[in-house]
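Of the protein chains in this complex, one is absent; all others appear in place.
Chain naming follows the written order as A and B, and within any one chain the residues start at number 1.
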Amino acid sequence: MAKVHVSTTINGEPMEFLCEPNDTMLDALRGPLGLTGSKEGCASGDCGACSITLDDHLVCSCLMLAVESTGHEIRTIEGMAKGDQLHPLQQKFLEMAALQCGICTSGMLVASDALLKRNPKPSEEEVRFWLAGNLCRCTGYDKIVRAVMDTAAEMRAQ
Amino acid sequence: MNVVTNNKWIGQRTIRPDGMDKVTGRAQFAADTNMPGMIWGKVLRSPHPHARIKSINTAKAEALPGVKAVVTARDIVDFPIANGAVMLGIQDMRWMCRNVMAREKVLFPGHPVAAVAATSEAIAAEACALIEVDYEVLPWAIEIEDAIKPDAPILHEFNKFEGKVSNIAGRLENKKGDIAEGFKKADLVIERTFTTRPVHQGYIEPHACLISVAPDGKTTIWSSSQGQFMVRAMTAYLTGIPQSDIRAIPAEIGGGFGGKTIVYLEPLATLLAKKSGRPVKMVMTREEVMRATGPTSGSKSTVKIGVTKDGKIVAAHGTFYLQAGAFPGSPIRGAAGCSFTPYDIPHLLSEGYDVCSNRSKVAAYRAPGAPIGAYAVECVLDELAEALKMDPLDFRLKNAAKEGTKAAHGPVFPRIGYIETIEAAKASDHYKAPLGKLQGRGVASGFWFNAGGESSAQVNITEDGNVVVTTGHPDIGGSRAGIANICAELLGIDYRRVSVIIGDTQTIGFSNLTGGSRVLFASSIVVTQSTEKIIHTLRERAAKIWEIDPEAVKWEDGAAHPVSPNAGQFPPLTLKDLAEKAPAMGGPIGAGVQLNTQGADGGFGTHICDVEVDVDLGIARVIRYTAVQDVGRAIHPGYVEGQLQGGVAQGIGWALNEEYIYTKEGKVDNPGFLDYRMPVCSDLPMIDCIMVEVPNPKHPQGVKGVGEVPLVPVMAAVSNAIYNALGKRFYSLPMSPPKVLEVIDAPAPRQAAE
Partner (left out) sequence: MTELRYLAPNSLDEAVSAFAAAGSAGRILAGGTDLLVQMRAGVVKPGLIVDIKKIAEMTAIEETADGGFRIGAAVSGMALHDHAKFGKVWPGVLEAVNLIGSKQVQGRASAGGNLCNGSPAGDSVPAMVAAGAIVTVQGPNGRREMPVEQVPAGPGRTNFKPGEILVSFTLPPRPKGSSDAYLRMIPRTEMDIAVVGLGVSLTLKDGVCTAARVGLGAVAPTVLLVEAASKALIGSKLDDAALNAAAAACSAACRPIDDKRGTIAYRTKVAGVLLKRTTAIAAQRAKRN
């Protein structure tokens, strides 16, 4: 198949790449774009390890075609910190041991960030149901939920 | 050995050294790297559960433009069955060479038959489809019952059990006393049979590797594994490349739980890289992981326990049949060896049977075999306690193993913390909390052996007075954080000045794989000894500068000091000072230690589980959970809790919804996260941990392995809780809604108690 040329915006920067028409956005991120922070756990939208935002909507990058990103804003885990300034969620995950192997962490952080932007005061239940699409096999989710809620409280206090 | 009790860093919730990379997406997992000229490998897999391979024709695949190499079993070193076992750890290479690629037969759907490397994944996949395999399809058997029937299809004709060709590949027993005598003394005997389904370790990261082989055979392997030395050894065995020519680098690993303690892709990718002259990357799809990598065993267990009327266990007999899958090697040692071990039982027979059947070869899963055995035993104990009208924790207390108890699998227990876990559970707020309608509470205990084993470490002081620690085990639980805590504590410096890295097979000495809850235990011993050697050197060098005896120098708070004012009035010499002076004083400051570490002792846990059941839909939800465990010494409490919480979550999945479902054609019907139902965030409550610290007297910091015990008691705790809520017992897992509803609705007769 002849490759397609795509122009899009990723983490605030204009980017271009070549890909197959049937490549997913995840394929494009991890391949030609070299942004391997988003992970492939299942390629079927069941694990959330590939989570990104598309025009500020939380989506699975394995469930969109790379070509669909033309003219839209993609944000990935790589864009969460500002230089050496971690996002409060990233800092809290470190402090509260909310990660072990780390393979789900990128997706968890992107999803949690999307939640707090929509709902700065989520209850435990709301956090749990929002993150239901992000599988973790190491932590049992306990410390992740605590980290998200503590971050939400801190961000509200500021 | 001194048990270090100073807790400036030990016991603190420090930031894990690998954490920054993991929260920013920078951490390199095996599928994240690329090499120039890299091509892609794909595996052709058997569609049949059981078939003889009559011929393989790869000509069309080799001719496809873009294809650079094709590999079949011919390219893999053979370990002839007739030549006997060739062991690498617990793995027999005769099975390993046939597991990575089928030889005479395919033994499960998904069994690799050939592999192709091509310039794109799509071309490699297309080439696989062009390989022509002529199969003679054979009848198959997957479930234990079907595999041990007299007329069962036989997987390995050479395998005999009790004189007959059989799918039973082995038996082991642990014995104590005489159970016939013991049961005579019992006032009450309960015997029950339990079945469990195979469940997968469920790591989110599929197996992946990137391998380059230079024309002179020098091989670089970058892979997701629980042991780079295991990867090197297995690859060497299976490809014929000498170990010294293989550099196996452990990538960050996205979950293992035992499932990555063997290789699947590495030998294939190595041969493809060798044949093509290009680096080859291979990444499994989720479907391949579920079909073709070991889940743990399905099982059938019968447990019979006899007690006196005042609640003393006098005899116990357990028979555990575990599914091995395509090749021998199910974890009967764990099932038979751990299930009764928390208890002091005078007469005991615990037997394990290893059953081959046409599904993927079993792989280790967190305390392999023990959760299966404990499920059965802890449920029978619950029935006994109820019949005796004893509180289930008191019943366990009355029979608890302690220092001096002889375990059926051999050892006499030293100081252990099992009783402390029961007492802490009894004293917990959870245990006293009231229950609402359709809610129930269950308890269970568990034991796991824990291991020590070989470990190497290298500790070096940098020229600017900081520390680099190189260890040899992949970090799947947070061991780097624990090591950094210990090293900082010993040297008396800020934790952030210690860098902990994991070496590869060419940069660090042999270290056994990450498993058996052994990494922190073993690596901290060698790191401690290396650091102590360094401290000795530092004291000697300070002594030389001060012109006093090294015995008169102590190391404290990151500096050398005279032992007392009598030794001399010298200002302290810090690590930085001595590092700067090092070149003039004999050279670099560093030390390495390699040991086969000893002194690992088993771990014990006691769990409390509350459930609520929707009786119209049959849905049981865990609403509260407390895991109590003797953790020895919690070097990093956050990551010890993490092990407890992770194990509990896996056990809840195993208890309620996880199972391998097969089609009528013998294929896995749910090879994905949609229908292989692991717990999601909204399924679980917070998981509370009570860490009981009974330090291991044989370890410098009192460390005991913690990672595997947490999975052992969970299924029984959940099952006992559901019984408490509903008044109905379950004897099979998972307790999924249709099964629960069936039990609720049917007036099922209970299995007989004597």
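As a convention for this text, contacts are C-beta pairs under 8 Å (C-beta built on N, C-alpha and C of every residue); 3 or more make two chains touch, one makes a residue touch a chain.
These numbers come from a predicted model, not from an experiment.
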- Item | Given A:M15, A:L86, A:A132 or A:M155, the one touching the chain that is not displayed | A:A132
- Item | Which residue of B:T261, B:N657, B:N696 or B:S719 touches the chain not shown here | B:N657
- With respect to the chain omitted from the figure, which of A:S7, A:N22 or A:S123 is a touching residue? A:N22
- Task: For the chain that's not shown, point to the residue among A:G48, A:G102 or A:P122 touching it.
- Result: A:G48
- Query: What chain A residues would touch the chain not displayed?
  - Reply: 1-2, 4, 20-22, 24, 43-46, 48, 51, 54, 57-60, 62-65, 67-68, 111, 114-115, 129-134
- What residue numbers in chain B mark contact with the hidden partner chain? 122, 126, 616-619, 621, 656-657, 661, 669-670, 674-675, 677, 679-680, 682-683, 736-738, 741-742, 745
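By our rule, only the chains that are shown with their structure count from here on.
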- Query: Just how far, in Å, is the C-alpha centre of chain B from the one of chain A?
  - Reply: 29
- What residues on chain A touch chain B, complex-wise? 20, 30, 35-44, 46-47, 49, 76-78, 80-81, 86, 90, 93-97, 99-106, 109, 124-125, 127-129, 131-146
- Item | Residues of chain B that touch chain A when the two form their complex | 13, 15-16, 18-29, 31-32, 122, 201-206, 252-257, 283, 285-286, 476-478, 636, 638-639, 641-642, 645-650, 672-674, 678-682, 684, 686-687
